[in-house]
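A single protein chain has been removed from this complex, and every other one stays in its place.
On to subunit A.
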Amino acid sequence: MGIIMGMTWKEMLRKRVMVLTLLMTLIFLLAFWFVASSLGKHGIPEGRWGMGNSELLIAKFTNGTIILTLGFFFGSFVLAFLAIFSSFSAIAGEAEQGVLQALLPRPLPRWKWYLGRWLGFIMLGLGYALLLYVAIMLITKFHAAIPMDPTAWILSFLLFASAVPMLVTVSMLGSGWFSALGNGVFMTMLYGAGWLGGMIEKLSISIGLEPEIMNSLKNMTGVISLLMPVDGMQRKMLSELFNLKELGGVVSLQTAAFGINSFANVPSGTFVMYGAGYTIVAFLLGLWIFGRKDL
């Protein structure tokens, strides 16, 4: 299994997936630095003239929240696409090329190959998620303020990074079923649907729709979130990071400044449990399908 995991890392490095991702991330972080620098000045007069300490803190915290929301909005996209595109052809692509046909007659149980590949993708993805998370937090801290609660950091990081195992698992499951190209399309559409569902939900709240329309939209977006829970997990992540319950209205996160990224309708703890169960079931199903697959 360790051999397969090492091979996966080597593949990601040799195919320059990680190098390109890191290069593009660097460009994003540079742009993010300037965005954060501009937004960090919002509502704070030059020389902080006429502002009390608490007012300044609240202004900085509000700005920090806006910056973090923007940063993680992009960050979750990059992370999701890295997870999808690194693994969507893991089985189908290698089987179509004939690479698997040479490897699997070796005395290696199929579950070990599958787990080795899965762990390889996951560990790289989690490493990248940590890097991105820390960079976004540090840049925001430099230009505004961030919540200083290590528990909130850990919880929110785990929720942010949960996109990696979730998407890699579903992607590998699809790869055992569909062709490589078909699975790429399937995964992009599935993730896109999940993202769109979350967007519709946020939008419907921010524009204040009638209760009837709201209910039917909620049912639809609920089903979409169950099919692809990644977007819901990202919303939960921001809520944990900002510790919404504790803020107690000190900072208004429903203001127009947040627009479609408002914090109404945060998924519950049960939804997080559902997300974990979803990943475990998808993993076991993928393992079962791969174990029986004719190559």
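Heads up, the rule we're going with is that a contact is a pair of C-beta atoms (placed from the backbone, for glycine too) under 8 Å apart; a residue touches a chain by one contact, two chains touch by 3 or more; residues count from 1.
Throughout what follows, contacts and distances are computed from a predicted model.
The unshown chain of the complex is recorded in UniProt as "ABC transporter ATP-binding protein", chosen from "Gas vesicle protein", "Phosphopantetheine attachment site domain protein", "ABC transporter ATP-binding protein" or "GerA spore germination protein". When you scan A:Val35, A:Ile58, A:Val78 or A:Leu103 for touch with the missing chain, the hit is A:Leu103.
Residues touching the missing chain, restricted to subunit A, are 3, 7, 10-11, 14-15, 97-99, 101-109, 292, 294-295 (touch as defined at the top).
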